[in-house]
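Every protein chain except one is present and positioned as in the full complex.
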Amino acid sequence: MIIVLRPHSTPEQIEHILERIKELGFKAHLSKGELRTIIGVIGDENKLHAEPLSAIPGVEQVLPILKPFKLSSREFHADDSVVRVGKVRIGGGALGMIAGPCAIESYEILDTIAGQVKAAGANILRGGAFKPRTSPYSFQGLGEEGLKILRAVGDKHGMPVVTEVMDPRQVDVVQRHADMFQIGARNMQNFDLLKEVGQTRKPVLLKRGMSATVKDLLMSAEYILSEGNLQVVLCERGVRSFEDSTRNMLDLSAVPNVKGQSHLPIIVDPSHATGRPDLIPAMSRAAVAAGADGVHIEVHSCPEKALSDGPQALLPGQYAALMQDLRKLADVMGKEI
Amino acid sequence: MIIVLRPHSTPEQIEHILERIKELGFKAHLSKGELRTIIGVIGDENKLHAEPLSAIPGVEQVLPILKPFKLSSREFHADDSVVRVGKVRIGGGALGMIAGPCAIESYEILDTIAGQVKAAGANILRGGAFKPRTSPYSFQGLGEEGLKILRAVGDKHGMPVVTEVMDPRQVDVVQRHADMFQIGARNMQNFDLLKEVGQTRKPVLLKRGMSATVKDLLMSAEYILSEGNLQVVLCERGVRSFEDSTRNMLDLSAVPNVKGQSHLPIIVDPSHATGRPDLIPAMSRAAVAAGADGVHIEVHSCPEKALSDGPQALLPGQYAALMQDLRKLADVMGKEI
Amino acid sequence: MIIVLRPHSTPEQIEHILERIKELGFKAHLSKGELRTIIGVIGDENKLHAEPLSAIPGVEQVLPILKPFKLSSREFHADDSVVRVGKVRIGGGALGMIAGPCAIESYEILDTIAGQVKAAGANILRGGAFKPRTSPYSFQGLGEEGLKILRAVGDKHGMPVVTEVMDPRQVDVVQRHADMFQIGARNMQNFDLLKEVGQTRKPVLLKRGMSATVKDLLMSAEYILSEGNLQVVLCERGVRSFEDSTRNMLDLSAVPNVKGQSHLPIIVDPSHATGRPDLIPAMSRAAVAAGADGVHIEVHSCPEKALSDGPQALLPGQYAALMQDLRKLADVMGKEI
Partner (left out) sequence: MIIVLRPHSTPEQIEHILERIKELGFKAHLSKGELRTIIGVIGDENKLHAEPLSAIPGVEQVLPILKPFKLSSREFHADDSVVRVGKVRIGGGALGMIAGPCAIESYEILDTIAGQVKAAGANILRGGAFKPRTSPYSFQGLGEEGLKILRAVGDKHGMPVVTEVMDPRQVDVVQRHADMFQIGARNMQNFDLLKEVGQTRKPVLLKRGMSATVKDLLMSAEYILSEGNLQVVLCERGVRSFEDSTRNMLDLSAVPNVKGQSHLPIIVDPSHATGRPDLIPAMSRAAVAAGADGVHIEVHSCPEKALSDGPQALLPGQYAALMQDLRKLADVMGKEI
């Protein structure tokens, strides 16, 4: 950590800062430049987090040197992690192709869609039973009834299933029925929920919050990892921006950005990112070419009758056509679906 | 609701759309322009929410005419609502001046700060017992022990108290000790938590999420109101932006923007918005001049030893000086502190 | 255009609006719903632009139905446009691979780099002679001397050349030396400059502004097209966002988004978008997979000695390795480099 002092800091201020550093068990290293005095703080920077050095009079800025996450970092674990969801692997060259409707509406509809996406090459089935809806007047999901349908349909088609958990009190019931938890964008910093899924041993699909930096995303993963659950898959799903012709802005550079500093797998969700089926195929191809470990796509056999987010779903035929392209790209990238 | 069709939509597509509208119990009103055909949908727009009309082939865009919130709207309740926190009123000309440290650290520290902010004119005491921290390695708050300290100090100084609740399972314990719930920015769309506090009859301070629009904020208030709890105070606390010299960007226009369309009181938190004590006084003055119903400021007697967010806290003396300015501005605005 | 009236608009207000519409030569179409009255305006919407209907008392909102751009739209020109830069084609299945240093520093350095990028497969040489620098104290480019070097080096290696023009007064001199104008992000809405290059018949590479929507970008292209110059290539180069680990946020969805509504070619610049050489290869691959008509990459043989933007340049060897990947992806996409 480096402390930069204000232009006319007094000797008393400098003395006070040096004492505080010593009190905290660190060594200080003073260096007077032509225009600024700076102090290097030597010791385990992680222990300094809570200490608001920048509030000390005379301090202009405090520059941290180390990254604040540990268990999710490449420095902690150099090789790519591989997360297993049932028999499906995500990471290390294996692509997780997650597909299904936004919400679970009925056994029949889900069964139809599952058959179609499985045939097209999807390897994990998704569907929401607890739905985070902006409006309290919108369809909120079927709850446990939906989870049972998801389990039954997944088993019938031999696909592991992933579904969103929104409340720490739902962790138990979701755990009984699903193979993977999904933490949605709105809950990326719901820290109690992160701790709760961190105490299970089920894999977690952690979506990036709408205004979360890549660092914030890795810090949220750190919450899960630090509870002992190492099975975390990150998901880029777009962030809020001024662009008003897409629902969010897909930040694909997050894929190589995460991979450079973390061992965790990262997949891409172009459905929520764009909110537009006409953009999903191009963004799915781009995701695979950027090095993503999978793609998460909403598919519905009748979008106009879907109870949630129908307009952004691909039709099963569109999904099948896209999967053919993705297989060719995976091949070029040396990956397997 | 107005449906705009694509340039070359076919008669079959138009027929299909008209049938769907009829099936849903609405009347359609067809109008063929020179370059586009549009269909007006007549009936209770609120019932159309879940129906993804935009997924129907031939549809270019669907334009809603009504605002999606009801109970929080001025159309529902024309006069300004006044929320009571203990004996303190917020709204309708009365300003809620909330002050206190970021986190509750000990009885002694909180007692000192409470005495100072009370003397300066604060009327509600704040302090965090459950802290949402980006890092799992940062101080997470004292929990129930902290709530007890907050209650005791509030009682001693005759100030009602507000504190953050992060998890639906904490609602009971927070309710026992505090006079007002705070829902933090990261939980603005934690819908289960919103429903849970909606079922109590304690006032709620609902902070705007870091990437929430004003409409999103009002929709989240709607979750609480629709459960029967009408005691909601909104709080603008800055949103994420590209500006890197402040922690967030304070969107003060949210104050008149909310007031134009909602009867709910709205206060401003310049501490979290700017993250910089040097900007807090100017932004507090601006908040009162913009018509806010109160200001929420973090104050700490020794910011450099605070366990959380010290650098953004005002010193008690700075707070007292600021309150003098705010009183003069409140006077010009015809309000009382 | 559709005009939505406020809840309690008076008959006089409605009458006044209907008269204004008539005065302007349009037909009005009144429709009273349960909660709102709406008025459809029938006629050539393009002629209504300047008329601030929304300022009329009683009007709640004015919803345009048509897109505001014409010459750049697919409705005007259904097939993909192909732009020729010297003998190189961009669009219609042909990829423009633009490479070179940020700034032209000397004949020798540019000659070395040109030889290397040409060997790797680049087909257009770039280099800045007039540099838009945030600081007046930074290197501002060699000016006309730089243009002459660029021309000579381009001719030696048989590569057409592109360079930035920042000022309408530079259009003549740049035109004499270069094969393609570049309009930088900071000048995307420098309308006088757009008109000036619009009056030439040289192709223009128009970069998206840092806070421009896709619609804004197409409107700026419209300025050039409407002066008679149809040779416009768009360039996505990242927009400003809250993410602080990359220079900008690359909005790759702009590629299919533009292609859906415009016939103009669009290429991607991952160098300026990310500002990080470690992310450029992944984002270049993603660009080709997303359907871009080319990639614009900064390459420097000695980034640490570059006079401008060195840290974001690829080394020639890195560029050559990347081009091998891009050729395979172009193949999958049915395109040629």
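In this document, chain identifiers A, B and C correspond to the written order of the chains, with residue numbering beginning at 1 in each.
Definition applied: a contact is a pair of C-beta atoms (placed from the backbone, for glycine too) under 8 Å apart; a residue touches a chain by one contact, two chains touch by 3 or more.
Keep in mind the model is a prediction, meaning the values are calculated, not measured.
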Residue of C:Ser31, C:Ser211 or C:Gln318 in touch with the missing chain, whole complex considered: C:Ser211
Contact partner of the left-out chain, one of B:Val41, B:Val85, B:Ala273 or B:Ala313: B:Ala273
Residues of chain B (touch criterion as defined above) contacting the omitted chain: 211, 213-215, 239, 241-246, 249-253, 255-257, 260, 273-274, 278-279, 281-283, 285-291, 325, 328-329, 332
Absent chain, residues of chain C that touch it: 20, 46, 49-50, 52-56, 68-69, 132-139, 166-170, 186-187, 189-193, 195, 209-211, 216, 219, 222-223, 226, 239-240, 303-311, 313
Residues of chain A (touch criterion as defined above) contacting the omitted chain: 2, 4, 7, 29, 31, 33-36, 38, 40, 42-45, 63, 65-66, 75, 240-242, 244
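Note that only the chains that are shown with their structure count from here on.
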Rounded Å distance between chain A and chain B, as computed from the means of their C-alpha atoms: 25
Chain A and chain C, separation of their C-alpha mean positions in angstrom: 31
Multi-chain contact residues (two or more partners), chain B: 240
